[in-house]
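With one protein chain withheld, the remaining protein chains of the complex are depicted in position.
Each chain carries a letter (A and B) given by its place in the written order, and its residues are counted from 1.
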Amino acid sequence: MKRHILAAVASGTTLMSAAPVLASPADDTIRIASPWKIGALIPSASTALSRTGVVETLTMPTEEGDIVGLLAESWTSNDSLDEWRFKIRSGVTFHDGSPLTAETVAANLTKFREQSSLRIAPVASIASEGDEVIITLERPYSILPAILADWNTGIISAENLNDEPSDSVAGTGPFAVKDASDPTMLKLSANADYWGTQATISKVEYLFVPDAQARQAMAQAGEVEFAFSLPVTATQMLTGAENVDVNIQAIPRVRALKLNGGIAPLNEVAVRQAISYAIDRNGIAASIVGNPDTAATQLFPASLPAWHDTDLAPFAYDPARAAELLAEAGFEKGEDGILTRNGERFSIEMRTYDSRPELPVIGVAIQDMLKVVGIEVTMRAGDWTLISDGHTDGTLEAGMVSDSFVYVPDPIGALAENFYQGGGFWGSMNWNNAEFDALVETYQRAVDPDQLAQLRTDMVGMIHEEHPMVTVTWYDDVYAVSDAVANFKFDVYERDFGLNRLTWAE
Amino acid sequence: MQRSGACPLGIGLTLAFCLAAAFGPLLYTVDPDAQNLLMSLKAPSQGHWLGTDQLGRDVLARVLHGARYSAGIAISVILFNLTMGCALAGIAMWFGGAISTGLMMFSDAVYALPGLLVTILLADVLGGGALVIVFLLWLVAWPEYFRLSYAIGAQLMRSDHVLASKLAGASGLTIFRLQVLPVMLPYLLSLGAISVGRIVLSIATLGFLGIGISPPQAEWGMMINDLRIYWQLAPVQLAAPVLAIIWIVLALLILSHSIPKAKVGLG
Partner (left out) sequence: MTLAELLARKALLILTITLLVATCSFWAVHLLPENLALQIAAARFSGAEPNQQLADVVSQSYGLDRPVIAQYVDWLARALRFDFGRSLTTGREVLQDIAHHGINSMRTVFWGFIAGVGLAVPIGYVCGRFAGSRLDTALTIFSAAVTTIPSFLVAIVMIQFFVVELGLATLSGTSGWARLWVMILTISISVSGSLSRVIRAAVIDVRNQPYMQFALMRGVPERQLFWRHGVKNALRPMLNYLPVVFMFLIYDVIVIETVFNYHGLGWALISAVKALDIPLMQGLVLALVLFYLGCTTLSDLITWRVYRQKAH
């Protein structure tokens, strides 16, 4: 009897022995706890590849927002702005040893055209010629270089340009993928042949940690050097923790209530305005976001002065006005306090996701605020794909979302992506406004500064008035960084952590 | 060991819980969903006896409404199970043969299935809500009741007085009502008491995982999940739903230990 048990335990022990011991910080590794899953290893699907410096784009923004070359050395356009030539940097090799050529770049841009920000540009053709990539457009388009700075236009080696999902990917950046067999962890090592600033820290581990509490605990315990997207209370919770700083960084990003403008009654401007009036933005900003200044008064924050229109009347919290607008639209309160019109209850489903931990909390807050004016909201929390899938198949009714204005470093990119012709995942949905679309197209070919300024005012004013998406708050990102790391600078464009610049603190 | 003191203690704790679930929300009339964003995560005070949560909602009111929610679901599930278990056992015994074998096999298969998995698989699709939770918890738990009723029933059917009634020409329903049900019911009720605790824990687990129960429903597991990130700032608020769960499950555990167990021969 005893013998049997012993034998079973012994064989089990050999079978199940735990593999390598956990690495200590002394092993020259930067560990990042991120709420963003790694996903398929293609640049257009995985933010991790760009942020950790595996893949690079043709252009990049400077801190001031000017567009400079990255994999493109320089570029020129013809006078009518519908043909652009990008000269590809020479002497750059991919992590798999193959050289970066104009041909590979053109193949990348062609393959991922529909999946990257390039889809918002009116591209006619993409070709290569010598060391140049030539992009021709159907109409004049001034912001093409900015589009090519978006993280999802990263360039990978020709080998990886097939349809087979792969366990590895070769980019040109300062870090190369060493091990991606674990779908929840990306192990990188420094690329010794990098053409730019060589990384001084040799290894990176990018960990997908969906639970905010776990990210916070990991930062607190000193297990990771970085933890991103923490709840704002982390500043209070981690005050006692040594060796870790919690920072708050304002970034040009918005939290908003996405509405399906294709279904009744959300297709009525007055109804969307009523929803906007019903939301107490100051309350949400002060108590959930933790910074009263983030309460949105219009779409763009003051940190984007060109786009922030000081003449606009700020969003107001006025439930009485909301009720009035809804009554004018023909709604009557039923016995349970929910509005009805022609026998139909005003009830919508709001989807949200928790990679940004405050979104579901704001969602529940708005659920209650809308109930006050008689709109019933049911909640469905999950993963961010609930929003993108729901947008794609048209089943989304409302969604609590957040998006950056500067993935394409010129906010016109975000406007074109999110509001142009029916909208995008993180903006309006089925809001078709020919006048607005015309303004966007004009803007993309205009060069005169005064005309551009006027167009900006018009576009922002139109969104302000019609609420294709109800802006709720601007954004503070809360992240924790270990004292052991020096030289970290938060990238407000959210495209690159800048890991190659990091050093260990003295 | 604790036989002497345990029974009154178990009954007392359970009774106190039932009273709190039934009358608590009537006496403490604060709206569990009413938000006050300016009062979020405030410590206990005169107006909010157990403080407020991250949206400034009253935690005591939410705990009381959560008790009502859990208790309501648990009681409906058990009522469903009792009727379903008895009815199916009756059918199996009366018709016998293939129907009986088929039902036994089906219940064996469902019984051998980890219930939570099926609940997770279906809750997401069916969209959640109290009725869906009742349905799913019932779906995975009925075989226990069926098996117990069948075991007791089968023994009774062979007993002399049932055979006598049969010979006397009594209908199946009459036999069931007069001779089978009175014997069966105490056993089933005792099983029910034991499974209330399990159901409460299942509901809390689903709420904690955020599956099948959606806001603003006041539910303990979901409250714990929402508040755990603020545990240093709001310890009382987090402790309240935790203690509520421990209270009721412990009460039922003590209660079920003091109920005389079903005899092995019948179980």
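Heads up, the rule we're going with is that a residue touches a chain if its C-beta (ideal position, glycine included) is under 8 Å from a C-beta of that chain, and two chains touch if they have at least 3 such contacts.
The shown structure was predicted, so the numbers you read here are calculated from the model rather than taken from an experiment.
S.K.: By the document's own contact criterion, which visible chains does the hidden chain reach in the full complex?
M.R.: A, B
S.K.: Out of A:Glu103, A:Asp131, A:Glu223 or A:Asp491, which touches the unshown chain?
M.R.: Of these options, the touching residue for the absent chain is A:Glu223.
S.K.: Out of A:Ser98, A:Gln249 or A:Thr392, which touches the unshown chain?
M.R.: A:Thr392
S.K.: Looking at the whole complex, which of B:Val30, B:Ile75, B:Ile99 or B:Val118 touches the chain that is not displayed?
M.R.: In the full complex, the listed residue that touches the missing chain is B:Val118.
S.K.: Can you name the residues of chain B that touch the chain not displayed here?
M.R.: Spelled out for chain B, the touching residues are 1-2, 105, 108-110, 112-114, 116-118, 120-122, 124-126, 197, 201, 204-205, 208-211, 221, 224, 228, 231, 242, 245-246, 249-250, 253-254.
S.K.: In the full complex, which bits of chain A touch the chain not displayed? Write them out.
M.R.: Counting over the whole complex, chain A touches the hidden chain at residues 1, 9, 12, 15-16, 18-23, 31, 33, 37-40, 42, 44-45, 114-116, 119, 152, 165, 181-185, 205, 207, 209-211, 214, 217-218, 220-224, 353, 381-383, 385-386, 388-390, 392-393, 395.
Please note the rule applied: only the chains that are shown with their structure count from here on.
S.K.: Quick one: in the complex, what on chain A touches chain B?
M.R.: 212-213, 216, 231, 233, 236-237, 280, 283-284, 286-288, 357, 360-361, 363-365, 367-369, 371, 378-381
S.K.: Under the definition above, what is the set of chain B residues touching chain A in their complex?
M.R.: 33-35, 37-38, 40-41, 54-56, 210, 214-216, 226, 228-230, 232-233
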